[in-house]
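What you see is the complex with one protein chain gone and the rest in place.
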Amino acid sequence: MITVTINDKKIKLGEPVTILNAAKMAGIKIPTLCHHDLLEPFGGCRLCLVEVEKVPRLQTSCTMYITDGMVVHTETEQVIEARKSMLEFLLINHALDCPYCDKAGECDLQDLVMKYGPSSGRFTEGKRKHPESYDDPIIVRNMERCISCTRCVRMCDKVQGASAISMVNRTSKTFVEPFSGGRYNCEYCGNCLTVCPVGAIMSRLHKHTYRPWYIEKNIETVCTFCGVGCSMTAQVRGDSIVRVVPEIVKGVNKGLLCNRGRFGYDYVSSSSRLEAPLIRKNGKLEEATWSEAFAYVAERMQEIRAKGGGSAIAGIASARCTNEDNYVFQKFMRVTMGSNSIDSAAGLAFAPGQKYLESIFGQGVTVNPISGIAKADGVIVIGGDPTSVNPVLGLQIRAAWQKKVPVITIGYTPGLKNFSTHKLLPAPFTETIVLAALVSELLRKKPSAIEKSPFGELVRTIQPVSPEEAQIACGIPVWELAGCADTLAGMTNPAVVIGRDIIQRAEGPANLMLLAALVHLMNGRIYLSSELPNERGLVDMGCLPDSLPGGRPITVESFRKRYEEFVGAEIPSSPGLSLMEIIEGARAGKVKAIYVMGENIAFNIPGHAYVKEALEALDLLVVQDVFLTETARQAHVVLPGLSWAEKEGSYTNLEGRMQHLNKVVGGKGLEDWKILSEISRLLGADMHYADAKAVLAEVAKVSPLHKGITYEDMDGGQCMWPYKGEPLRHDITLSGIGVPNIRSLLKRPEKDKTYIGVEKPLFHSASMSRNSLALNSISAKPFAKMSRELAARFSLADGDYVTIETSAGSLDLPVMLFADFPENMVLVSNNFEGAGVYKVLAHKMNETIKAPELDGIEISLRKIERITAEVSA
Amino acid sequence: MLSDGALIKIQHIRSKYQDARSCLLPSLHVVQEENGWISPAAMEAVGELLSVPKATVKGVSTFYSMFSHRPMGRHLIQLCTNVACMVMGADSLVDSLRKKYGLEPNGTTADGRFSLVIMECIGACGTAPVMLVDTDLHDNINENTLLTTLGKYT
Partner (left out) sequence: METFLLRNIGNPNSADINEYIKAGGYKALAKALTLKPSDVIDEVKKSGLRGRGGAGFPTGIKWSFAAAGQNKPKYLVCNADEGEPGTFKDKLVLEKNPHLLIEGMCISGYALQAEYGYVYLRGEYPQAKHILEVAIKQACDKGFLGDDILHKGVRFQLAVHQGAGAYICGEETALIDSLEGKRGQPRIKPPFPVNEGFMAKPTVVNNVETLANIPYIIEIGSNEYSQLGSSDCPGPKLFSVSGHIKKPGVYELPMGTSLKEIIYTHCGGIAGDKNLKAVIPGGLTTPILPADKIDCPMDYVNMPKHGSMTGSGGVMVFDESVDLVKVCGRAIKFLERESCGKCTPCREGVGWLRSILDRVAAGEGREGDIDLLLEVSKNIMGKTFCALGDSAAGVVQNFIKHFRPEFQDHINEAVSVGS
């Protein structure tokens, strides 16, 4: 026990903390500027100086640790004088811009000077001058206001790991600058903005738009750009969001955000938002009233059901909508439409991946807290770059590496370039070989790691692959594979981060099996990357062709009967079509109607031309969305829903954590669950919900997994799977799990082919982010990314235009060249209208896991010679 | 971006340290010696070689006053005007340089022959005033010997 006296108050503590923290625990506030809870102590501002008895000089309470018997005084005359003089010193060069500065009202320096003085300065010499920098689209830098607290630089360096800014010069000429001196060209996470105590680093988006005391509401909510679900507070004035700031204490992200959550919310107020229902009349979409639209949809759906039965109807649920929306969607499909053909974008990778892994390890195997990654003793990353797909999860990997935890990356992960111990970059699509070689090495080194279980027995039968054989097939040198295997063998509980790319392969099932083997042998913890915010929620809510709410299989009679009893209607007993099967079914004329909620299937599914044909063949396409997407433009009826900011609801993130979103602003559409229940009611179904809470109440009754769940449970921020309910327990039969034929893959890769791959950029997310002016100001257009060597082969320089052609289509794009880039690969993103990579990818489904196969697609590249008279784009 | 000679020197430096980051100052010295200044491209190249982020390289490089970040003249005059040299007349030498060569502190002559940097004690106070021209130390300078000494540097 350590006893310390602060301002005559005796405190007993179990372990040594800084005087600052001890005082905080005692309810005594000591002023600071350079201190931040997310950062290591700096001791530079000197605001926190206090008197410590028996120590001659004043000491900084942020750096000094308490000792038993220490006596501290924080409000003596000497201390108050010291604070006053430190503030006077800061105001020497700090521009006295309060009337003009955006930070006024929430400025730490201003608050401290108001409290501790001085009320007038004695400095009459010249202040340093520094022009305000507007070079960057997002950040405005005003170095006359900088107080050299270095919080921004320490945040960028040590926490974000991007090291995009640094202090330059020394003496009072010190200031903060990105490398270029102007534009940041960084990850635009905005975390520097969060920690700046003064108006030195400000957001350009908000410059001179409001004052902090004009904010009327601070509403806690959750970001919906990816499956991490960072906690944030939306600040509202009137009925618009003026700003979004991270939540420091609560939630997954502990004060950090990424560029999308921080700045990308402005699409909510975009002028392109859908405001009224649209019905196609004479080939044109025309505005209609809600009752007209509801009636139209109900009538047409009823017709189609009467003719072809429920199997002629399919539904695409939304990974962007709330659990409540999705629950009502599957109820609408099953009860009102009599169809089990329900899927979503989760069917592109997340759902098949989870299903595969759960059939080996049981339900809940991917439930692991993100905060556990930085505490693991090893991290393995495969199938994509987490720092751009789930950025705040990616930060955990960087934090782990900085603590000297070994990190292995397999595949192209540029965001972890400086944060990995082993960077394996195999030849295109040969990850299976790498995994097989690593499994073989592990089996050789630690044969006792195989557990006595059915899966363990399967693992034992995996064909061994030697590092030499692997090198021939995937190009990774023997020493690198062996070294990597050595590192793996030393891990006792690593985090295994699995991305989309590895699942969307012809060998997707094989990759999953081998990854499962690795997890089995190393006692690993699985993190399944989730690009969209509510993929896990979709699975939990039963928006799958073979699953009921709570992840209960539809083929098990007891589960089905139980749900039928509750809803008072029959539910088809055989599983429906999965996402890609729905498209194929539409094309073949078997599916006649598709109801799409919150998804842009005409753009977000590989094979644009193929999907277009499929949709054109439909008798009825209903699209419920917030923008007039490519899919909506092909629809017969378009119904405006509400964005995440405009409704209450819950999301389930990739950890299996349910989080509560509050309504932030009003919107012109209707809640998605409301639209569906109105249509259902017109068709005689019993769907009455007063609000989202009522929907959740039904979920709580119906889903064994969500038994008794309420929003209050989620507000604590700790609502992890299995929430308050029961997970699915079943005997693991390993059905559908096969041991891959590795030997058949051991062939030398062909050197002269060029392949196309999907890029997941940091600054965009599917087709929603293209409506954000902020995100477009960072990254306005798509590129074809490739290595310098590949570019040289086609005489391409940075910025040249190239035609990429496959059997499925072609794209014309400018190129961007990189060193350290996968050989023979061109990466293109799928975010920008008319320039999405899925246009040139063929529609091909893996029969085992029903995910798309995006590998092995060869392209031809042709440089577009520009005529000098042409105006460049 | 870095010359072959610079690369070889930096590799040699790398072998003397266990940690790449410790090689940063010695590597920047190599660049400064070769080119007379450290350009943004050079900073980026050194950062690549040592796996140090380029913004960090810039932050370190700009901290130290002996690293120049603008192109310099062919010969660098580093003249001390700290107290011991000041009381022995260094300030009038600054005036002489201004008058004779049109050279200002932190400036370069129009013909690119000389650059002038004011130093803070270069450790030869007993024979003040002193200056370094490139790596040559010249002490006990007066206005005459200043000009004759500089005349030897073309």
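Per-chain numbering from 1; labels A and B assigned in written order.
Methods note: contacts are C-beta pairs under 8 Å (C-beta built on N, C-alpha and C of every residue); 3 or more make two chains touch, one makes a residue touch a chain.
Note that the structure is a prediction, hence the values are computed from the model and not measured.
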Visible chains in contact with the missing one: A, B
Touch with the omitted chain, as defined above, among A:Gly44, A:Gly105, A:Pro553 or A:Pro704: A:Gly44
Contacting the left-out chain in the complete assembly, out of B:Ile8, B:Met86 or B:Ala110: B:Met86
Candidate in contact with the missing chain, chosen from A:Thr171, A:Ser558, A:Ser744 or A:Ser795: A:Thr171
Candidate in contact with the missing chain, chosen from B:Ala6, B:Leu28 or B:Ala55: B:Leu28
Absent chain, residues of chain B that touch it: 16-19, 21-26, 28-29, 50, 52, 59-60, 63-67, 78, 81-84, 86-88, 119-128, 132, 135, 137
Residue numbers in chain A that touch the chain omitted from display: 41-47, 49, 57-58, 63, 81-82, 85-86, 88-90, 92-93, 122-123, 125-126, 147-148, 167, 169-174
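Keep this in mind: only the chains that are shown with their structure count from here on.
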Geometric centre distance via CA averages, chain B-chain A, whole Å: 48
Chain B partner contacts - residues on chain A that touch it in the complex: 153, 157, 162-170, 177-179, 418
Touching residues (chain side chain B, partner chain A) in the complex: 40, 43-44, 51, 53-56, 58-60, 62-63
